[in-house]
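Take this structure, written in structure tokens, and hold onto it; I'll ask about it next.
Right after this comes chain A.
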Amino acid sequence: MNLAISPDLVPIIREGLFLGLIIVTVLGALLATCSQRMIRAVLGLVVCFIGIAGIYYFLNSPFVALMQLLIYVGAVAVTICFAIMLADPDDDKLTAKTPGLAGPFAVLLGGTVTWALAYAAMTATWMTPAVKVNAGTARDLGESLLTTYSMVFELVSIVLLIAILGSLVVARSGRDKTEC
Partner candidate 1 sequence: MDLGINVVEMLIYLVGIIAFAAGNAAYLVWVERKGAAHIQRRTGPKEVGPYGLLQPLADGAKLMSKQLIIPDGVDKPLFMVAPLIAMVPAIMIFVTIPFSDSIIARDINLGLLMIFAFASVNVLALLLGGWASRNKYAVISAARAVSQNVAYEIPMLIIAITIVMVSGSMNLKEIVDFQAGGFWNWNFLPTNGNFLGPITFVLFFICFMAETNRAPFDLGEAESELIAGFHTEYGSMGFGLFFMGEYANIVIGAALTVILFLGGWYCPFGLTDGIWWFLIKMYLLIWTVVLIRWTYPRVTLWSLLNLSWKILIPFSLFNLLASAGLIKILG
Partner candidate 2 sequence: MNKANVIQELKALASEGMPDETEVAPVVEPASPEGDQEAKPKKAAPPEPRKNGLLEVDYAVKGVHVDVQINSENVVRAAEILDRAAMTLEAVTGVDWIKDKELEVVYDYSYTGGECLRIVVRARIPRDEPNIPTVSEVFGGANWHERETFDFFGINFEGHPQLEYLLLPEDCDFHPLLKDFKGC
Partner candidate 3 sequence: MAGYFTNILSGTKSLLVGLSITQREFFKKPVTLQYPWESLEMTPRYRGHIQLVKDGETGTHKCISCGLCDKGCPSGCITVKGEKQEGVKVKVLVRYDLDFTKCSLCGQCIDNCKPGAIEFSKEYNLASTRKEDFYYDLLKRLKEQK
């Protein structure tokens, strides 16, 4: 008995999965923007990240997908949580009411951006959609980082170094404890 998925069904499942991931991403994003509690917004963000990671995986870049999980979910989201915990001890105070004009303005801005993106997507001439540069494995990635993109890689490192040093400086001056 062979229960392997018949070839006809594969595209349907594929489409379905892709759609599902997009829905997860969008729902996460909505949760992140609409929720009143900061910490729930972070949870939404996490969901969004996971959806995006799924899309990456779907688009044949497992490395980027896993990195998305490792760094964004495992590190960035945790850091944001931490920041919220440290910054906002009494979170009963929910997000304050925004001024009346903010809503329409936000809609306007969001609409414009969406329109611009959609317009660009529709009108642009896509030469080779979703180019598969390499297999997306660590070896390929390492090679391209150290050959083609070595300059970018180094620049990013410098930016990160500066960020680390800066955060250290900020952290040290923020609290001046004499002892401990």
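Picked so that all candidates are chains of the complex that A comes from, given by their letters.
Throughout what follows, a residue touches a chain if its C-beta (ideal position, glycine included) is under 8 Å from a C-beta of that chain, and two chains touch if they have at least 3 such contacts; residues count from 1.
The structure presented is a predicted model; accordingly, all values stated were derived computationally and were not measured.
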Options 1, 2 or 3: the chain contacting chain A in this complex: 1
Touch list for chain A against partner candidate 1, complex: 1-5, 10, 13-14, 37, 39-40, 43, 46, 57-58, 60, 62-63, 66-67, 69-70, 73-75, 77-78, 81-82, 85, 135, 137-139
